[in-house]
Structures are given as C-alpha cells and as structure tokens.
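Every protein chain but one is kept in place in this view of the complex.
Just so it is clear, A, B and C label the chains in written order, and each chain counts residues from 1 on its own.
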Amino acid sequence: MIRVQQEDFDAGVEIARITHGNHAVGGVCSFIGLVRDIAGGEKIDSMELEHYPGMTEKELTRIEAEAKDRWPLEDTLIIHRYGPLAPGDQIVLVVAASAHRKAAFEACEFLIDFLKTKAPFWKKEGTGDGAQWVEAKDEDDRAAEKWEKAEN
Amino acid sequence: MIRVQQEDFDAGVEIARITHGNHAVGGVCSFIGLVRDIAGGEKIDSMELEHYPGMTEKELTRIEAEAKDRWPLEDTLIIHRYGPLAPGDQIVLVVAASAHRKAAFEACEFLIDFLKTKAPFWKKEGTGDGAQWVEAKDEDDRAAEKWEKAEN
Amino acid sequence: MKLMYFAWVREKIGFAEETVPKPDEVTDVESLVDWLKDRGDNYFAAFNLPGVVRVAVNHEHAHLDHPLVDTDEVAIFPPITGG
Partner (left out) sequence: MKLMYFAWVREKIGFAEETVPKPDEVTDVESLVDWLKDRGDNYFAAFNLPGVVRVAVNHEHAHLDHPLVDTDEVAIFPPITGG
C-alpha cells in the first residue's frame, strides 16, 4: 500500500497492521527517514516538502509493484509526507514483510533507494539565512543504479 | 541498548524512543522477526525459545558494540524474547539509527545476522506430531560470514 | 499543453502552472524547453543551465526526445530530493 499525506504517521501501528493475522511473515524490515537539524554543516530550522500530486502516487505504486515482482514479499507499505516539517519529524516510512529476512531487507532498501530518485518530491530547508532547495545527491543516484545492475 | 525478556514489546514505542530528541538521526532501520506458522512444510502450533541467561546478554552487548565500532550510529537497540511463543508473535527487534540511511541499513542487517549465529538461543517448534528442535541453517552462517569478509 | 513547474523552477518562473497551445516548433521535450527559455527573463532564469531540469510527461519521467502533443501534461522540475 502507498500513502501520500501531510499528517504524521505512527510507525508501530503501521508495521503491526502489516503483520496482523498474516502468520506467513517471518521478518519485517522497515525504514523511517527523519528531518535532521544539520545539513551541510548548517543548522536547519524547518523543512518544506513539495510534491507533484498524481505523479507521486503513480511512481510510488510503480516502485512498490517492482519490489513485489523482484522479491517474495507478503506485504509492503510506503508512506511519504509532504508540507511543512521540523527537525525530528518523520518524513517517510517504508516497510517490507517476507517469510525470510533477506528478502525483507533487500526489498526495503530497494524501495527507499528507488523512491529517492523516482518519486517527485523536493525539499526546501529553512535556516537562519533563509531557505534553500536541497540539491540532489550523486550517492542517491548510485544507490538506485545498484539495483538496476542487479537486474541483469 | 539490549534487552532479553519474556514479555512482548511495542516496536513503535521502542523505535520512537531511539529517535526522540535526537535530531542528528536521519534514518532508522529496524527489523522484527516473527514466529511463522509453517516451517519446512509443517504447520507450527507453538514455539519455545530457550536461552543461556548471562551469556545471552554478554553476546548481545558485544554484537552491539561491534556494530557501533563499524558504523557511525546514533543509537542501536536489540530486544530478544524467550519462553513460550505462538505463530504471529514477535521474537526479536533490532534497530539502528544513523545520520544516513546506508549505515542504518547495514548495521541493522549486521546485528540480526550476527545475533543469529552468536547469541545463545534455541527454538523448539511444536507441531501436531510433538515438538522438534529447529536445526541451524547454513545460510545463517553464510550471512554472518559475509560481514567477517567485509572487515578485511 | 498543460505545463507544471515545481520547486525552484516554479519559484523562478513565478507561478505553478499554465496552459499554452502547443507551438508547431515544439515537437518534443527538448524543443519545449528551448521554446520556453525565450519567453522571458523568468523562464530564462529557470532553463538557462542546460541539462539541469527534469521532465515528466503525463506523470511519467521522460527524456529530452520524448514527443509531445497538445493534450499532454508536462511537468518541469529540478532533480528529485525526497525520501
């Protein structure tokens, strides 16, 4: 399942929902991304997360389907927030549940790596000096490329 | 932190405690292991988890210290249960929090891989025919060895 | 065509979306960006640096040679920074 929302989420409730009543699940890997208070050595006061409604949902659905295609998963979940955020706030939750832990770990990492280069979100960080758009990281591209290669 | 306990845990509460007030955390990776209702094609009714009090705590502490040595982690948590369990029950929770997601993922997988071959726990599965001790898996040894090699 | 702008592309241009009839000279993503660049200082500021902006056509990531028709929704934005 995918959800794009402004409000916060309760990771524990979401993870529990994934496994509830499904006793075929042996392992659940989850990742939570949070707003840090430091970026590039600068103090961050706030973050604004913009996205492209319509395309975001489409991309997340596609990424989730690809993960289910590549690993034997019992269930997956992606929740991504948008709007105004503060340091310590949760941004994203990714969960992958499988009979075995290796598939759960790999799928969870795949989901967050792909999401970071494919889902149309843009972060603007507020500092004492104003606000700056975050620049995309080469390492995120490389993290996503790792999975492209693994496909061959 | 490590905890060895008979009672269940609330993964959401535990994960939230790790990040609460620490705005240097950018990513939290967690893994929950659960009792499956099928093992080797057989239906599982119950599980008994035995451990070696004293050594268990020592091994988990050592494994956690090694993870903190190898990755830049803000915090880690291992909770492992023992005693009687049923399909769907949580067995283990491993959490690794870091500024960056790669360290969080790697450390979390390292912790569970190492725990599986080093922490003195033994599972006995109850089926319609009685109860059998679970046999150790070669693939768990290989998963742990992967990290030994990565050290060189 | 419906044109949508995000993040600093939106800020430089000054608004989030507009609808324009597709000019004949615009046949693909690349020629659209070239055409937009000459529409004013705000557009020039957004599209000045070659190879920086990314494009989606009808909610799908698209390359520079992706063909365009008048009914397309085209979004232009900086590299993605979510997650």
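As a working rule, contacts are C-beta pairs under 8 Å (C-beta built on N, C-alpha and C of every residue); 3 or more make two chains touch, one makes a residue touch a chain.
All of these numbers come straight from a predicted model, not from anything done at the bench.
Chemist: Could you list, sorted by label, every displayed chain in contact with the chain left out?
Modeler: B
Chemist: Looking at B:I38, B:A86 or B:A136, which residue reaches the missing chain?
Modeler: B:A136
Chemist: Looking at the whole complex, which of B:I2, B:C29, B:L49 or B:A67 touches the chain that is not displayed?
Modeler: Missing-chain contact among the listed residues: B:L49.
Chemist: Name every residue on chain B in touch with the hidden partner chain.
Modeler: Residues 33, 49-52, 54-55, 58-59, 80, 91-92, 112, 115-124, 133-137, 140 of chain B touch the chain absent from view.
One rule holds for everything that comes next: only the chains that are shown with their structure count from here on.
Chemist: Can you check how far apart chain B and chain C are, centre to centre, with Cα atoms defining each centre and the answer in Å?
Modeler: 48
Chemist: Where the centres are mean C-alpha positions, what is the separation of chain A from chain B, in Å?
Modeler: Computed value for the inter-centroid distance: 23 Å.
Chemist: Cα centroid separation between chain A and chain C, in whole Å?
Modeler: 26
Chemist: Considering chain A alone, which of its residues make contact with at least two other chains?
Modeler: Residues 33, 112 of chain A touch two or more partner chains.
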